[in-house]
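One structure follows; several queries about it will come next.
One protein chain omitted, others in place.
Here the chain labels run A, B, C and D in written order, and each chain numbers its own residues starting at 1.
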Amino acid sequence: MLKIFRDLLRFNLEFAIGTLIVSIIVGLSVLSFFSPYPPEDIYVVAPDVPPSWEYWLGTTSRGQDVFWQMTAALRNTLLFGIAVAAISRVISLTIGLVSGYMGGMTDRVLMSINDTFIIIPLFPILVLFYFVMRDSMSWALLALIMAALGWAYDARLIRSVAMSLRTREFTSQCIFSGMSPRQIMTREHLPYVLPIVFSTTLNNMNWSIGMEVTLSVLGFTDINTPTIGSMLYWANQHTALVAGVWWWIAWPVIAVMLLFIGLYLLATALNEYIDPRSRLSRMGGAT
Amino acid sequence: MSGADTALLDVRGVSRSFWTGGLLSRRRIDAVKDVSFTLTDARPEIFTIIGESGSGKSTLARMILNGMNPTSGSIAFGGEELTTIRKTRDRMRFMSRVQPIFQNPFESFNPLSKVDRYLTMTARNFTEARSRAETDDASDRALRKVGLSLAEVKDRFPHELSGGQLQRIAIARALIPGPRLIVADEPVSMVDASLRVAIVNLFKDLRDELKVSIIYITHDLATAYYISDRIIIMRKGEVVESGDARAVLDNPQHPYSILLKDSVLSPDVPDDDEPKTIERDRAARSH
Amino acid sequence: MKTYAIYLAKRLLQFVLVVFIGINLTYVISHATPIDPVEQTISALTSFGNTSPEAIETMRESLRELYGMSGTPLEQYVSFWSRIVVGDFGPSLSAFPTPVSELILRALPWTIGLLVVATVLAWLLGNLLGGLAGYYRKNRLLKAMGLIAMGLHPMPYYVVAFVLLVVFGFLWPVLPISGGSGIGVGRGFSFDFISSVLLHSLLPALSLVVVGLGGWFLGMRALVSNIVTEDYVVYAELGGVDRRRILTSYVMRNALVPQVTGLAMSLGAIFTGAIITEEVFGYPGIGSLLVDAVHAGDYSLVLGITSVSIVAVSLAVLVIDLLYPLLDPRVQVE
Amino acid sequence: MRVDGLKAYYQTRWFGITREVRAVDDITLRIEHDEIYGIAGESSSGKSSLIKTIAGAIRPPLNVVGGTVNFDFGTRKVDLYTLKPEERTAIRWKHLAYIMQGSMSVLNPLRRVRQSFIDFAFRHMGMPMPAFLKAVEDHLLRLHLQPGVLDSYPHELSGGMRQRVVIALATVCRPGFIIADEPTTALDVVVQKSVLTMIREVQREMRASILFVTHDMAVHANLTDRLGIMYAGRLVEEGRTRDLFRNPRHPYTLHLIRSLPRIGDAEPRQGLEGTPPNLADPPPGCRFHPRCPIAMDVCRVMVPPMQALGGGHRVACHAVTEGTVQ
Partner (left out) sequence: QDVISSLPRKETLILENPEGTIKNAGWFNIWAINAGGQYTGLQQLAMDTLWYIDPEKGLEGPIDNSLAAEAPKYNADFTEMTVKLRSGIFWSDGVEFTADDVAYTVETQMKNTGMRWGPILSLNVDSVSAPDPQTVVFKLKRPNSRFHALFTVRFNAIWIMPKHVFEKAPDPMRFDFNKPVSLGAYALHSFDPEGKWFIWQRRDDWQRTTLGRFGEPGPKYAVYVDGGPPDKRVIAQMNHNMDVVHDVAPEGMFTLAKQSKSSRGWFKDFPYAHPDPTLPALLFNLQRADFQSKDVRWALALLIDIKAVSMASYRGAATISAIGIPPTGTHPDDYHIPMQDWLKNFELDTGKQKIKPYDPTVGKQIADMLRPSMKEQIPTDQAAIDKSFGMGWWKPNPQAAQELLQKAGFTKRGSNWYTPEGKPFSIRVMVEGESRPVITRAGTMIAQQWRQFGIDAKTELAQGTMLDRRNSGDFDTLISWSVESYGGHPDLAYFLDSWHSQYVAPAGKPQAPRNYMRWSSPELDGIIEKIRGVGFDDPRSIELGRDYVKLAVREMPTIPLMAYNVFVAMDDTYWTGYPTAEDPYANPVPNWGNSRYMMVRLKPRGE
């Protein structure tokens, strides 16, 4: 594992850049624990100071240091993404593996549910949820809902792999070795889909964080928790853009863009690592 | 074990059909049509099923392994109807007595798992062995029967072993539960000539020394002739000819059997002045 | 042909099932909201102006009757389905007595016009360029495009739209940043109206295309670079088949098959896109109608819109699925 | 056709692991007009790699490291690897046709067979479309294929039919040289036989040269005129097929031929012990020595040279050179 990581780092530029970016972001979010004041507090520093020596990234119109605000925002945003990804991975793995391995009726029922989740318009549902939960829509709850809505596509992907694994001879070999379906799924098939899980995790994080940002900016989340989205929300509330407080918007946008690009690069690099065919085409232009 | 006159395997009038085809052309395929034969426990034998591709050999094998139900007819193993074997316990008991060997040695093992895992799992699930030492011992004993030892195999991944070794490990695994019947579906079609001989020689030994019956499915008339006791020839799901292997192959009766035998290219080169089979055919055709 | 009919029937059944589950889901969710449309209306009515408390009670009763909010939950559910199957979503509660369907029909052309066109455009362009980029790996221009696409693709749509809005509406104010057409421009088949609509759709469409394009571009490029290693492409190249023919009929054609499925899937995202695009650019359409309806607690309108979008999206997917055999002769009935 | 000292390696560099698989290592051979030259050998002994190199169908990671490939098509002589790409394309199909291994998947699954024919062959035939299609149909008929297959998609054809379509595709332009890589594996014996018959027929008719690869010795015995045996990337023995079968000299060939079971003969036979060598790190000296029953010290250090035995029979074995065998 570590060796793969080292090799990827050494020989895949995308992975290296992605790792660099993501580590910077992670580093920043860790810094949030050293913030001199609680990130929710306002009017703790002079408002509207442009980036300067004292405040590297400037201060907001709410009297917060953009730097510390951003570290907290990045931390929460990242945690959110990880939470959604982790929960939805568990769902999609379970459904994908079970559906692919069991086949038949189980498969059909699960896939009908799955298709529904793929087709139904997500955003309206999220907005609806926001209204059902009304104002108690917390960060964790949102993560849960997003996870519940964001597994379907990947489950299909995993299912298709599991289906092909089912027909492979080694699966029959396992059955005749007396392994139970659960053992086969977890011990034999899981390792196969893990790389997919890994790279979809990053895509899923990208997706959920993007959703969170969008929802927050539109004011559909808990804006008390500092996240990249709620930072933008507050900036918009203070017409930061036209008021010339560009640094309030620019830094979080840059940070979130970097985060997305970083995650995306990691995902592509991993995908490439997984897919043997693109390994070959890397060796030199195909034509 | 059951008495001398109990049938080990009794296949009675078994048929199986499938629906296949593209969207615009759907048709019924009778993969297996009314096949019957019996293996007795008293006299272990190598029972060969031969036939053109798509003639239903693998389908028949899957039904014997209880991986699929016949559309009509019945299969009994040791006097017990396979359709009644549904509960996990019954299945385990069945599997301890009937074991498969697959076509492609490289495919029969999960490339991500160590090969000895299959041996250990089989030992744990089908024998009394529980502790590590016991399972190791069971594995080693089985491996020795096929000319290997646990030391050579332990902690190795499939890609570290040759096809011949892998196929022998697969056979060893099948032997661990002490089965009465081994179903081998084209166990040699993916290996080259020299390996082929080694594996069929092993089958002979199993029959002679361990008294295991073997259902040997193949295209290869030459190896069939070389090792089998009885043979059935299948075509389009039907048994067209059956009987003592050598007798049938030396003197086939059914037109298809004759065609089959004629089509087998002999590795013997004719004398200089004599035309080769293919030349003969060509000449025959151009007239 | 008979098998196709069976396939059709199965697919239709699935369609009905998905629609049924989807609509029920939204029914349940929307009815779980604590928002009471009557209270909502009363609040809105009384938040300005002088109304005495007794008057409110009278009004509450009249409204409850007017909105037809009587009956047990089961009765309401049954009557909901019995109306919905004939396409009647009842009157909107926040725009009473205007029927929900009228509101939806008014908004739908904008959403469909902008989003479907932009989605399909992004799909076409993205696939074309991505295909070329996958095939001509050394082309500088296409490589540069790949880099840009790589940078843009992971961006959340909101951020891109917002940046575009700032650039073209504020820093360099050349494009209208809100509305679907100019103020005072009369409706009709006039040059003024059409050009105004086009001008107003530029920025939202651009944002949609920019974001969509990247995804298709990268997807297609990856597909194509896999396909060029397929035996049949290698063989065609060895056979000296015309390169353009290889590109079109061997590479692109075959890569298109999964991309069409992707298109069907992305149609599902249209309604997501609708909300954000319409909110950011103040564009009229079904998305802003939905947000409005949700704010107003108008669940008959909310249900109407979500039902329509579920049906529309499932229908799009269904149509593409049914056309699939034409695209790929290999597809088999399960 | 002449191949001299051909070396082609798979050179892969992937995440820091550099690997060089010497799949074709210093091979020299000649193929005359109007003959079928067979190449046999164990699985993964480099047969396909050799053939790809000869057909000029190499793509990374397979690279030609040394040696030449020269064709003589009667009217023109060419060195494949010094040719400009356009010229190479021009030669293909007109003079040099190639039937790839795994010909089940070489047809575009989304194109009808007819279109494939047009794509591949139309421009070489120099005739108007109706005439061309007629010619194709005639050709298919000769291969016992109904013209109806032209309107099918590849997946609608059975394996044997597909194989025959590919053969038809490769031969419709009547090339002087055909390269075929295991065109009959995955076919059952009955179909295999008819396909082989057809190949022979076409070859005779056109007086073409065919380079035919398979590890099925029975096929070689019945089809080829001359035979080369490959072991671990090297040509170890070569000669007329009949000579080679009757009188194999290299221990590997010997073993290969002895181990073949026959119908009507239930003599016990022995399999070859040991594992095939890893071509990324082949054993020094003779590559067969770890499995060779008669290996000598010299085999472990020195690569045996190719030795002519007369009658076109050549072998690379120290034992033969020193006369210790037979």
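The rule is simple: a contact is a pair of C-beta atoms (placed from the backbone, for glycine too) under 8 Å apart; a residue touches a chain by one contact, two chains touch by 3 or more.
From a predicted model like this one, the values you see are computed outputs, not experimental measurements.
Asks: Kindly name the visible chains that come into contact with the excluded chain.
Replies: When the full complex is considered, the omitted chain touches A, C.
Asks: Which listed residue (C:Gly113, C:Gly151 or C:Gly182) would be found touching the missing chain in the intact complex?
Replies: C:Gly182
Asks: Could you please point out the chain C residues that touch the chain left off the display?
Replies: So the residues of chain C touching the unseen chain are 34-36, 39-63, 65-66, 92, 94-98, 103, 106-107, 110, 169-170, 173-174, 176-187, 192, 196, 282, 284, 288-289, 292-295, 297.
Asks: When the complex is taken as a whole, what residues of chain A touch the one chain not shown?
Replies: Answer for chain A: residues 40-43, 61-63, 131, 134-135, 219-220, 222-224, 233, 236-245 touch the chain left out.
Note that only the chains that are shown with their structure count from here on.
Asks: Determine the chain that sits nearest the middle of the structure, using the mean of its CA atoms as its centre.
Replies: Chain nearest the centroid of all protein C-alpha atoms: A.
Asks: Averaging over Cα atoms per chain, report the distance between chain B and chain D in Å.
Replies: One centre to the other, that is 31 Å.
Asks: Using CA atom averages as chain centres, what separation in Å is found between chain A and chain C?
Replies: Computed value for the inter-centroid distance: 23 Å.
Asks: Residues of chain D touching 2+ other chains?
Replies: 59, 155-156
Asks: Name the residues of chain C that each touch 2 or more other chains.
Replies: Residues 329-330 of chain C each touch two or more of the other chains.
Asks: Give every residue of chain A touching chain C within the complex, in rising order.
Replies: 112-113, 115-116, 118-125, 127-129, 131-132, 134, 153, 206, 209-211, 213-214, 217-218, 232, 241-242, 253, 256-257, 260-261, 263-265, 268, 275, 277-278, 280-281, 285-287
Asks: Of all residues in chain C, which touch chain D in the complex?
Replies: Listed in rising order, the residues of chain C that touch chain D are 230-236, 238-242, 245, 249-250, 253-254, 257, 328-330.
Asks: Within their complex, state which residues of chain D touch chain B.
Replies: These residues of chain D touch chain B: 42-43, 155-156, 159, 187-193, 196-197, 200-201, 204, 215-219, 221-223, 241-242, 245-246, 255-257, 259-266, 268-272, 275-276.
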